[in-house]
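What follows is a single structure, written as structure tokens, with notes after it.
With one protein chain withheld, the remaining protein chains of the complex are depicted in position.
Showing chain A:
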Amino acid sequence: MGATGSAVSRVPGADEIQKETGFSSAHIYRLYDRFQVLDKDDNGVLSRRDLQSIGELAVNPLGDRIIDAFFPNGVETIDFRSFVRILAHFRPTEENRQREPNASEPLNSRNSKLKFAFQLYDQDKDGKISRAELLQVLRMMVGVEVTDEQLESIADRTIQEADLDGDGTISFEEFKKSLEKVNIEQKMSIRFLR
């Protein structure tokens, strides 16, 4: 089931997708396959329900948030191109890549990956993670045994650690700075799409 030229041409807009995301045609073909498997009603778009039917997401604490990330700005359905565009964030970063001077930042750069994660926290899209938003995420990620007081203290400490300008919220720059020692390129790259 390799990607032949004719197979890839079945994928709508394969060339543009390739240029935009940097996936190889084999990967695009495989992702299109997956898209079709997920698309239960076969209408060429994915709805929230299709993504929700993936079992593992239901037992992933951030599953629903990630599904929301696929549907930005309240759209109900996404097409293949948007699907791949989001997945492109998780393509492994190539090091030492020649960047054309005018090209926009590649989707899978460290910055873009961090931006994606940041947007998961920042629900109201104001560019900052407020204490309440952080609490929300924390609540999702810990067990039921942790009380609200403990969570609040953790949230406070977290913000204290990262907040450099003292406004009580974490902006994207502060977020980036607090994670500068973390190997984002590795942590946020799908292992099998190289």
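Rule of thumb we're sticking to: contacts are C-beta pairs under 8 Å (C-beta built on N, C-alpha and C of every residue); 3 or more make two chains touch, one makes a residue touch a chain; residues count from 1.
In this section, contacts and distances are computed from a predicted model.
One chain of this complex is left out of the view, and of "Protein TRANSPORT INHIBITOR RESPONSE 1", "Exosome complex component RRP45", "Sodium/hydrogen exchanger" or "Cullin-1", the protein name its UniProt record gives is "Sodium/hydrogen exchanger".
Remark: the omitted chain is touched by one listed residue; of A:Pro12, A:Pro61 or A:Gly168 this is A:Pro61. With the whole complex as reference, residues 31, 33-34, 37-38, 40-43, 47, 49, 51-64, 66, 70, 76, 87, 90, 117, 120, 137-138, 140-147, 150, 153-154, 157-158, 161-162, 175, 178-179, 181-184, 186-194 of chain A touch the missing chain.
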